[in-house]
Each structure stands twice: as C-alpha cells, then as structure tokens.
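Note that one protein chain of the assembly has been removed; the remaining protein chains are unaltered in position.
Presenting chain A:
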Amino acid sequence: MTSSNDQIKSTSIRSYQLPLTKVKSIIKLDNNTRMISQDSVYILTLATEEFIRMLTRDAHNSMKQCASKRLDRLHIFSSINTNPLYEFLDGSFD
C-alpha cells in the first residue's frame, strides 16, 4: 500500500505492507514526539512488520505446545508472559 506522502514507490525490491502514513499518524499521537524523517518512518514500519511476524511465530509455538487447533488470544498472552522481549506489552492490556 502506497500513500501520497511516500516518495519511495513500491517496487519489487522495496516492499512493505503497512501504510507509511498510517504508521506516521500513530507516531504523531504522542504529543511529545519530535519531527520524524520519512526514512525513519519507513524503518519503523519495517521493524513493526518484523515484530508481527515474530509475535505470530511465538504465538504459533504456544499453540503447538497446547496442542490446540486454533491460534487464540490466549496463545499470544502466553508468549507475552514468557518472553521478556514482550515486556513492554505487559501493562497495556489488562
């Protein structure tokens, strides 16, 4: 998905799946944030996509351990509680 602000058009080499403008507006929600360069938004988007893949893989593993047939929210919870990397997610959802 490309946006009008995106000066890097989507090509076969450069691909991303989350729209940059959306990511940027989420970043801007925090009033304290400074100006952010377009390159930074791009890198942040890539990191986010990588994060989704990572979390999905971990949740999938949790699911296998439970011998479940369907990936459920509980499996994601389980991954969050197990892996210290996901600690930042801890306080957000109660």
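Some observations on this one:
What we mean here is this: a contact is a pair of C-beta atoms (placed from the backbone, for glycine too) under 8 Å apart; a residue touches a chain by one contact, two chains touch by 3 or more; residues count from 1.
As a convention for this text, contacts and distances are computed from a predicted model.
Chosen from "Lethal(2) giant larvae protein homolog 1-like isoform X4", "Protein Dr1", "glutathione transferase" or "Cytochrome b-245 light chain", the protein name that UniProt gives for the omitted chain reads "Protein Dr1".
Considering the complete assembly, chain A touches the hidden chain via residues 1, 7-8, 11, 13-14, 17-19, 22-23, 25-27, 29-30, 32-37, 39-40, 42-44, 46-53, 55-57, 59-60, 63, 69-73, 75-76, 80, 84-85, 88-89, 92-94.
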